[in-house]
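Of the protein chains in this complex, one is absent; all others appear in place.
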Amino acid sequence: MLKATIDADIFRETIDAISALVPECRLHTAEDGISTRAVDTANVAMIAITLKKEAFDSFKANASEIGVDISKMKNIFNMASKGDLISIELPDNAQKMAVSVHGYHYSITLLDTNTIRKDPNSPTINLPGKVVIAGDDLNNAIKAAAVISDKMALGINTKDQTFFMIADGDTDNIRREFSKDELKSITAMEARSLFSLDYLKDMGRVMSKAAEVEICLGIDHPVKFSFDIAGGNGHVDYLLAPRIEAD
Amino acid sequence: MLKATIDADIFRETIDAISALVPECRLHTAEDGISTRAVDTANVAMIAITLKKEAFDSFKANASEIGVDISKMKNIFNMASKGDLISIELPDNAQKMAVSVHGYHYSITLLDTNTIRKDPNSPTINLPGKVVIAGDDLNNAIKAAAVISDKMALGINTKDQTFFMIADGDTDNIRREFSKDELKSITAMEARSLFSLDYLKDMGRVMSKAAEVEICLGIDHPVKFSFDIAGGNGHVDYLLAPRIEAD
Partner (left out) sequence: MLKATIDADIFRETIDAISALVPECRLHTAEDGISTRAVDTANVAMIAITLKKEAFDSFKANASEIGVDISKMKNIFNMASKGDLISIELPDNAQKMAVSVHGYHYSITLLDTNTIRKDPNSPTINLPGKVVIAGDDLNNAIKAAAVISDKMALGINTKDQTFFMIADGDTDNIRREFSKDELKSITAMEARSLFSLDYLKDMGRVMSKAAEVEICLGIDHPVKFSFDIAGGNGHVDYLLAPRIEAD
């Protein structure tokens, strides 16, 4: 059972974060909010997102699992205007979710959760290097790198306490260093791993709206991006596996 | 013979209304203004449009019929700036129309009216249900419906005096009800018919600019949309045939 109303902008922020990685997901409802955890089809990237009860204007739910087609959630934006409240209602064991917004009543057939991949386990990995950076700085560097290459190294230089991003193209390369002054904070442990820009670009678009993104890094290890949504009443973790550095 | 000057915005409004349905038309000139009546190639939708003498800055014409390629009329917009006057001149029996705007002189070869479909007769149909609604409310509901389906029912619920639009997709449906408060007026006679969203979308774009659109409806009957253009000195009727409701 789920019965909730939510601001259209917060709803959009949440759906955008999920749709950067997966077209459908298992949404867990609980008394204190909703959450989902999903892996992309290639098993390269994972998202874990939670939206607390407090992110909603009203919220009532019990523990359940629903199968959601993310593209249909996007349709709801078209019907909403800025400041609109979206109301969502899903009776126990119902196959259809009723969404009301701006005079529209939208009935959405849910996906069978058996057809959606099981929730991934959260891997236990040790990522000692930590950096906190403005989301649009991060996204701009990703966009610049994507122009010349399809992969990008992220790392920390302990000597000069900088966070760096390096993209090597066939003939050219781009290096962006963020000094301590340009970062919100840095825990300077040696780190450097290589990542696919395809994934970084999609994540970057979402993260560009976050005032602060925490980046956790290791050596040839995954990267974890963490940031708040819904004014602090929601949280997103993106985990991205490294690529192998071929020479 | 036609010799007239017209504000670029009014000209654009007129051409946009026609181009939503047909790429070419027979334009009738007369002493008191111009008019056209045309049916789309599939015989599903009809437009009747009149532009009174008063919609022009200057106007002189006698009764005649000219064949107009609507896409060429659109070219004229590119040359005009906001507030420009467009001057049009067509001598008796001329094959070319001379258009002047913003220093440009554009000579357009007219179409042979024999190659354009004859004017359709205005069907005599009784559409007892009437609703007057803001054009952008109408267009927004059409756009929302188009996301999940290719057809849409329009109707009036006499019990609760509402105007409704319902789109049924394969698995989902959207319903938009307009209460008496959301409408400019309603004559609540039982009505419900199904229409192609392809046509409604094109018409909706044009109607979105009208402050008021009158909608006349019946049961499994065509719909008629009526609205003013040119600050009340012009008028458009769109007539759209219903689709058969298959289950």
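In order of appearance the chains are A and B, and numbering begins at 1 in each one.
What we mean here is this: a residue touches a chain if its C-beta (ideal position, glycine included) is under 8 Å from a C-beta of that chain, and two chains touch if they have at least 3 such contacts.
The structure presented is a predicted model; accordingly, all values stated were derived computationally and were not measured.
Note that of A:Asp119, A:Glu182 or A:Asp198, the residue touching the chain absent from this view is A:Glu182. Of the listed residues A:Ile148, A:Met189 or A:Ala241, the one in contact with the hidden chain in the full complex is A:Ile148.
Although one chain is not displayed, its contacts with chain A can still be listed: residues 140-141, 143-144, 147-148, 171-178, 182. Residues of chain B that touch the chain left out of the display are 72, 75, 78-79, 103-109.
By our rule, only the chains that are shown with their structure count from here on.
Averaged C-alpha coordinates give centres for chain A and chain B that are 45 Å from one another.
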